[in-house]
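Below you will find the structure I want to go over with you.
Only one protein chain is missing; all other protein chains are in place.
Naming follows writing order (A and B), and every chain is counted from residue 1.
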Amino acid sequence: MAVEDEIRAKARELLASGEAEVVVGFVEGTLPLTARPALVKDAADADRLVWNRCCTPGLARYVLEYIRDRRKRRDFDAAKARKVAVVAKPCDARALVTYIQENQFGPGDVYIIGVNCAPMVDRNKVLAAVGAYRVEGADVDGDEVVVATTDGGEERLPLGDYVDASCAACTRLEPPLADVVLGEKAAPAAEDPYARVREHEARGSDERWAWVVEEVGRCIRCYACRQVCPACYCEECFAEQRNPAWIGPATAEEDLIAFHLVRVFHTAGRCVECGECERACPMDIPLRVLSEKLVKDVKEKFGYVAGVNPEEAPPLATYKPDDSNEGFL
Amino acid sequence: MAAGKVKRSDLPRFLEAAKAAGYDVFAPARAPEGWSFAPYEGGAVDLDGYLLTTLSAKALALPQLEAFLAYDGNDGRLVGADESKRLVFGVRPCDARALALVDKVYLSRGFRDPHYLSRRDNTVLIVSACHQPAPTCFCTSVGGGPADAAGADVMAYKSGDELLLDATSSKGEEFLKAAKLEKASDAALKKTKAACAKVADTMAPLWELEALRPILYKNFDAPAWEELAARCVSCGACTFVCPSCHCFDVADEGKHGRGSRLRFWDACTQSRFTLHASGHNPRARKGQRYRQRVLHKFYYFHENWGENLCVGCGRCVVACPVNVDIREAVTAVAAGK
Partner (left out) sequence: MAPGMKNAALVEKPLLPQPATLEKVVVETDAADLKSFYLKFVDGSRWPYLPGQFAELSLYGYGEAPIGMASSPTEGDHLMFTVFNTGGKVTRALHRLAPGATVGLRGPLGNTWPLERLRGRNVAVIGGGFAFTTQRALIKYILANRADFGELTVVYGARSPGALLYKPELAEWEKSPALTLHLTVDKGDATWTGREGFVPTVVEEEKLPPADAIALICGPPIMIKFTLPVMDRLGWRPEQIYTSLEMRMKCGVGMCGRCNVGPRYVCVDGPVFSFAELSKLPPEY
């Protein structure tokens, strides 16, 4: 049975039995090569769920939002609350682990339908290659991207050349925590997840600064990166506080630098490398270079990988006497 | 006034002449995010590769950030309005139409915003008529079109190896007169306009908007609003790329009693937009906020100004990280879902 069918069957089962009150999963999008998040509450709607190489959006945040929202309702009865089920790519499952580590909810609150992953397609790259206005529709067929063009023709592109940047660097293709795991295991797409970081590290200090300033200089403070990031779930973000105002509210250069650098440091040791920040940015800022740099640093200094073990505590939220002091002294 | 013509290969010269005449010239250029209106630095403009900029032309009238007032202790003065002459080449009809709509908010409720007014007065918009739509374009569904001249000073049409420039406002006429262009043939102008009309014909309207509009409002309590918004992440991407969104926030920034009062883009999709100091929030839920966005675009603005605020450029559809689609929303709510 195809993974998509297994997901539908599991969702149907969970909703019909009442074990879950909602299933967060993917449904087909309105644009070519797009799948999008949906909250399915009815077993009869389980057939809307899809699973394909376009399932890039992160679903973990919807789980957290759902649980937080229902807790706030006046008529909420914790004893009667049922599980929130979610179709979880490995990065989504890692995010759920971080939520458990950070006491946002317990493992019993969620039913994780884990899926062994394969690199997702970079739809913008496909559109750019074919010409956005020529694309009538597109699909991933095996190891090819098949594009139907507006002149009635068809173009076939090798999927391997059109893989999403974060997926291309991903080495964790199996969910670290799940109630059930679907799909075949695949080999990691990359041997070295830090290729883009090394490119940045190879720059001299001044060059690095200039590069960061130029790239984040395009930011329009839309906060898409923050809103899709699993790690950014503060009810009030430092960037928007006015009382006190830590940073300015808009696009002055110093504020853009401060916003992005402080935000990425707030995610240090918690970033699950999902890549949603970079995908969401309308201004194509290469945010993953910044976050992956910190992922590398945390791995090297603390031997820690985010979102793998629910029993672990994130290093920047804990103190050990033998913590690395590199950079402080 | 008769239309003028410029050979496509002469476009750089035309733009440089405008610069020499004192205009700050902006033209579409490739950018990391796609296309943007950049200060023109010379060279060819890729008229065939360019479809739509990622950010609209709105920033040229309403900057993302503006310090509109400077204060020193208790003394505050308005920052001088920007009076620089500007020529923006290659704006799309949807962008220009959107600016004409935003004008109504900033200039005609009995108050006149001097900064916005000055920028608009001093900017000439040359609108490139569309000879093909992007897949997400739906201007013909909301009262616009590929050769719609609303808000344009000059319409520019591709015609073989030439660009035909047709003034559509007194400001545009003044500009073309000074440019002293060769006269374009009426036949050529007619032909290219017909080509654009054909493009419009290929874009069947998604709805019968006038009939549908009151139904959107009537279905204020439709469950579709919450369902459509369930995937919304409450960022501001749709709002900020939109050519007709014009909401702003205000904050003071200073040190030791000296500083500026700032105005900067804000988004009704974000949770704090209507948050009162008391903690009360009339639009605390995503469905309420999304409904506000859609109804403002398709109903409230029309109630106040007689026109649709959404201009069908499709940028929000492209920019949304989770594929919330305003076209789908209007259809679903109108169907009473």
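In this text, a residue touches a chain if its C-beta (ideal position, glycine included) is under 8 Å from a C-beta of that chain, and two chains touch if they have at least 3 such contacts.
Just so it is clear, the structure is predicted and the values come from calculations on it, not from any experiment.
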Which of B:1, B:178 or B:250 sits in contact with the chain that's absent?
B:250
Using the touch definition from the top, which of B:80, B:282 or B:336 touches the missing chain?
B:282
Hidden partner chain, touching residue among B:40, B:89 or B:273:
B:273
Determine and list the subunit B residues touching the chain excluded from the picture.
68-69, 71, 73-78, 105-106, 109-114, 217, 220, 246-252, 254, 257, 259, 261, 263, 266, 268, 273-278, 282-283, 288, 292, 295-296, 299-301, 303-304
Name every residue on subunit A in touch with the hidden partner chain.
242-243
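By definition in this document, only the chains that are shown with their structure count from here on.
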So the centre of each chain is just the mean of its C-alpha atoms; given that, what is the distance between subunit A and subunit B in Å?
31
Partner subunit B, residues of subunit A touching it in the complex:
29-32, 34, 36-39, 57, 61-62, 132-133, 135-136, 215, 218, 220-224, 226-228, 240, 242, 245, 248-252, 276, 279-280, 282-285
Which of the residues in subunit B end up touching subunit A in this complex?
31-34, 51, 54-55, 64-65, 132-136, 230-231, 233-237, 239-241, 249, 251, 253, 262, 264-265, 267, 270, 272, 317-319, 321-323, 325, 327-328
